[in-house]
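Omission of a single protein chain aside, the complex is shown with its protein chains in their original locations.
Note that the chains take the letters A, B, C and D in the order they are written out, and that residue 1 is the start of every chain.
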Amino acid sequence: MTKSSERVRQILSWYGSDNPGVLNNLARMLNHGTLGGTGKMVILPVDQGFEHGPARSFAPNAPAYDPDYHFQLAIDAGCNAYAAPLGFLEAGAFKFAGQVPTILKLNNSDTLAKMEPCSALTGSVKDALRLGCAAIGFTIYPGSSARNTMYEELRALIEEAKSYGLPTVVWSYPRGSGLAKEGEQAIDVTAYAAQIACQLGAHVVKVKPPKDVVYQEEAKKTFEKYAIPTKTLPERIKHVVQSCFGGKRVVIFSGGEAKGTDAVLEEVRELAAGGAFGSIMGRNAFQRPKAEAIKLLGDIMQIYKNAG
Amino acid sequence: MTKSSERVRQILSWYGSDNPGVLNNLARMLNHGTLGGTGKMVILPVDQGFEHGPARSFAPNAPAYDPDYHFQLAIDAGCNAYAAPLGFLEAGAFKFAGQVPTILKLNNSDTLAKMEPCSALTGSVKDALRLGCAAIGFTIYPGSSARNTMYEELRALIEEAKSYGLPTVVWSYPRGSGLAKEGEQAIDVTAYAAQIACQLGAHVVKVKPPKDVVYQEEAKKTFEKYAIPTKTLPERIKHVVQSCFGGKRVVIFSGGEAKGTDAVLEEVRELAAGGAFGSIMGRNAFQRPKAEAIKLLGDIMQIYKNAG
Amino acid sequence: MTKSSERVRQILSWYGSDNPGVLNNLARMLNHGTLGGTGKMVILPVDQGFEHGPARSFAPNAPAYDPDYHFQLAIDAGCNAYAAPLGFLEAGAFKFAGQVPTILKLNNSDTLAKMEPCSALTGSVKDALRLGCAAIGFTIYPGSSARNTMYEELRALIEEAKSYGLPTVVWSYPRGSGLAKEGEQAIDVTAYAAQIACQLGAHVVKVKPPKDVVYQEEAKKTFEKYAIPTKTLPERIKHVVQSCFGGKRVVIFSGGEAKGTDAVLEEVRELAAGGAFGSIMGRNAFQRPKAEAIKLLGDIMQIYKNAG
Amino acid sequence: MTKSSERVRQILSWYGSDNPGVLNNLARMLNHGTLGGTGKMVILPVDQGFEHGPARSFAPNAPAYDPDYHFQLAIDAGCNAYAAPLGFLEAGAFKFAGQVPTILKLNNSDTLAKMEPCSALTGSVKDALRLGCAAIGFTIYPGSSARNTMYEELRALIEEAKSYGLPTVVWSYPRGSGLAKEGEQAIDVTAYAAQIACQLGAHVVKVKPPKDVVYQEEAKKTFEKYAIPTKTLPERIKHVVQSCFGGKRVVIFSGGEAKGTDAVLEEVRELAAGGAFGSIMGRNAFQRPKAEAIKLLGDIMQIYKNAG
Partner (left out) sequence: MTKSSERVRQILSWYGSDNPGVLNNLARMLNHGTLGGTGKMVILPVDQGFEHGPARSFAPNAPAYDPDYHFQLAIDAGCNAYAAPLGFLEAGAFKFAGQVPTILKLNNSDTLAKMEPCSALTGSVKDALRLGCAAIGFTIYPGSSARNTMYEELRALIEEAKSYGLPTVVWSYPRGSGLAKEGEQAIDVTAYAAQIACQLGAHVVKVKPPKDVVYQEEAKKTFEKYAIPTKTLPERIKHVVQSCFGGKRVVIFSGGEAKGTDAVLEEVRELAAGGAFGSIMGRNAFQRPKAEAIKLLGDIMQIYKNAG
């Protein structure tokens, strides 16, 4: 809490309609860890055990089967926060109390069922308070025909969370019967998904780095007419940031599938160049041996620091 | 309550975010019966009357039509706990108060209806308190398109049960339109189902002993790349135990269909060798004549004791 | 839970209108510790820090300032249960979960204020569940003009506690503007106070050993007319036990002020001879050095065992 | 949140029955500011505007009429936390969000009315959450005949606050018709008042430094018999700390009336020597010119640091 800075205060000023409790918890995350006070964030998310299954998630680095591992990784790497579903947070919240801000992911989805994308509620706002979390997290799938269920659940949860002083981090992943595979990471769709999250009241938005594809017919016309540049990743990131209320909502980007260190760092450099507020880095962190992961996360934080 | 041991205290320490009431009830089960204090558990479950019908369940051993029979069997055999739906527990809870910890199974399914797998709520947390239970039980069917209904019911019940100091035992059975028959007991799917239960907040997880099949395409790649051994049952059990938070959640295994005594004992030996925390043994117990059942359960307990 | 016996089942049968949850928790206390299964109880109560102040309570044996001390003493001495106010129970409930049944004393009084005797509510039934207690405890002061406040609070708490499966232990201490000092431990008044507790729904009653005084004018006539013997302590205990529903409610007796070992044991011998169900022994236990206390409590238990 | 240490973790371990949310907020205070991580605390409390009136409180240092002043003072001086009634906290909570942990004092008393001491509820637990506080604060007056009202309000507030992950700081001031003036700061009464707060469930207790007087007749006998030393302030502090669960509850001491710098520092040296966990320093801080106050608070913190 000691590193509050002009930049953090500026970011908080964008959320002026919220109560001081919400701002305080946003500040807890913005002021914690290596990037504390810079206005940038690197978050460790570990929901893959639920979303992809244990072996796919943790076999590459077997100590990661243990929930304590991720708390300690987030602490040792100096992350701003650690996000996970109920089970993983409960397993360590007591032992690691006060050592790293946590985000309780309130809905999750497995890959066993065949159904239109729609995560199940797997935690509550009261759970987040009980576990000492700094925020709740929630996934929406714009493009799913179950959209309304998710948007309406999110709306109610944000309202409840705010009343207790908790901000909300929204994972916005375009997916579902309304979108072909190539649309899911298209720049127009990604920016649209980010905007939807902001309009729903998200305090922090998380999307995937978009690709150089414009998917929607109507969007194509606009992108052409106004010559919105989308060729480079920094250009696309800039458009996503702008789409988040002209830069007045914190938007961070996922690291995606595990890849080589150079590839990760190069992508982060481009994210930072485009004005990203940070990264949420899961598999590329916890699937590496711990020392390597800490080195990588440190390098990523340095890139964001330099980009300040 | 007298047999608390180092091992039991170690197990309880994994649940540090829970209140002392939850720990106390976990301890009630872990400290009761023949295996009290060993950290191992053998539970008698009798939900087959509901799940399979009375004749299929009780005709092989007619005294088992009477609910008193099962209380007495669990007591005489020295089981850690006895689990059943509301009706069976209510029939004996008064008479046998204080003699064996009980688990109220809060949802159950019959085999008369044709529908996507989704059990009906048949009891409440308040019922469990009123009946003096040490835990609630709940079944989820990962793979069912009714997944969200079940996960969300479970989430709410766990939250309520915790508030009153009750832990939760989750039966996690992959089943439904998302899975072909051969997937239901595949090692990847079983480990995934166990992980889901843990992430949802289960204190004790119950799955079936997995078979040497890897079902999901993405999982196959991982099992091959990281050479996860699945050939023997102990190897597969080890993987399931690891998938339950690196061994920090209690996971026990069902005995499955009735079979010969030697087959049962051989399977238990392999479960124990793989690091299972115990067995939940229904049909193989109550469908045998009582003396035989007590002998079998005693032999099973001895195997777990030796494996300590 | 393993020592349930004919005698325990007989005692439980007196509480047939209660649900199995209440019986189960009564059984938890009756079946625990050295006296488990005998139908007798020795309980360690430590509310003196609140009621008399810390120095008066703990200076005689300084380790007793630490709340852990009392949990460990109750465990090591093999007591049936340990009773204390919220603060003391919270301090150890997590660490000692599952090792000894606990009773949360829900009201307490200090000796700083000048007021008609009426304890303050200092805990809730929900607290008792959260802390894994086997019962709630409550003090009433028959003789106080604030009687109705206490009786009505107790009534509501018993109703609530029962609904969650918790029994109630009532400390019944005649005191207040309606009684002169010599009336407080008179045999007629003590028996009356015990009867009131039973009528209010107490499952276990705790009174002080009565003296050979009959205090109330109307009572004197009866005691004389029917020649109720009150000369010896066993005679008086017998009358109190009889006054507790003809012996069908568990009534136990306090040890009172600290005194010599021989005096304590002699008194317990008389209590046991009179048919007492047991003792609740605070200052005479925790104000002695630990080894001495364990020896004394062991000797007391042996007396009750022999009296069985 | 970055300075968590072995000592902080040890302190948190004393509160094992609480949920991780409560521990997290305790850690927020213990890890913040100059003393962060030492296990010692210096808190700035400013409730004197309500308790004594504005001129008496703020005329000595006129900038202190402005609520912003106190937030900034607590931040600049590196205090662990800032405590105040609703109005003062609301006036700055938004502007200073995330810069210093705050404690909302939920009851307050003015000196205009003539009545048995009993503060009015002036805020709620929900207010504390809305304002982003790390704890609630509450004053009890042991010795008042309105004791039960206050204890019962506190009991309910602690239960509610815990459920949302908030710890409770209790100001325990013996006062009222049960005590003569000389009893209010007597060593026996102060230790008793501290014990009561702990038994009621306080996480942090605040009392006045006791004087060398033993007030209660019964206590006198004990202090003499067991030769409890009370001549020096460190000896008396040691007794108070011991009376707070053998040192397992955080107890801090008020600075009292404004006095000279040397007198303040000398007293703090004695508090520290006696094992105090810290000071709560109001008038002696905010009634000095700001630079002088920061210097004084810094010197105080240094004393506690050295005493570690």
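The definition used in the following text is that a residue touches a chain if its C-beta (ideal position, glycine included) is under 8 Å from a C-beta of that chain, and two chains touch if they have at least 3 such contacts.
Because the structure is a prediction, the values reported are computed rather than measured.
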{"item": "Where the missing chain makes contact, among the chains that are shown", "value": "A, D"}
{"item": "Chain not shown: contacting residue from D:Ala91, D:Val213, D:Ala273 or D:Ile294", "value": "D:Ala91"}
{"item": "Of D:Ala113, D:Ala227 or D:Ala291, the residue in touch with the unshown chain", "value": "D:Ala113"}
{"item": "Residue ranges of subunit D at the interface with the undisplayed chain", "value": "49-50, 52-56, 58-60, 62-63, 65-69, 85-95, 108, 110-115, 118-124, 126-127, 130-131"}
{"item": "Residues belonging to subunit A that touch the chain removed from view", "value": "16-17, 19-20"}
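Everything that follows uses one rule, which is that only the chains that are shown with their structure count from here on.
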{"item": "Interface composition of copies subunit C and subunit D: same or different, split at half", "value": "different"}
{"item": "Superposition rotation for subunit B onto subunit C, Cα-based, multiple of 5°", "value": "180"}
{"item": "Centre-to-centre distance between subunit D and subunit B (centres being mean Cα positions), rounded to whole Å", "value": "49"}
{"item": "Computed distance of Cα centres, subunit D from subunit C, in Å", "value": "36"}
{"item": "Multi-chain contact residues (two or more partners), subunit C", "value": "93-94, 126, 130-131"}
{"item": "Topology of the chain contact graph, where touching chains are joined (line, ring, star, complete, other)", "value": "other"}
{"item": "Interchain contacts, given as pairs of chains that touch", "value": "A-B, A-D, B-C, B-D, C-D"}
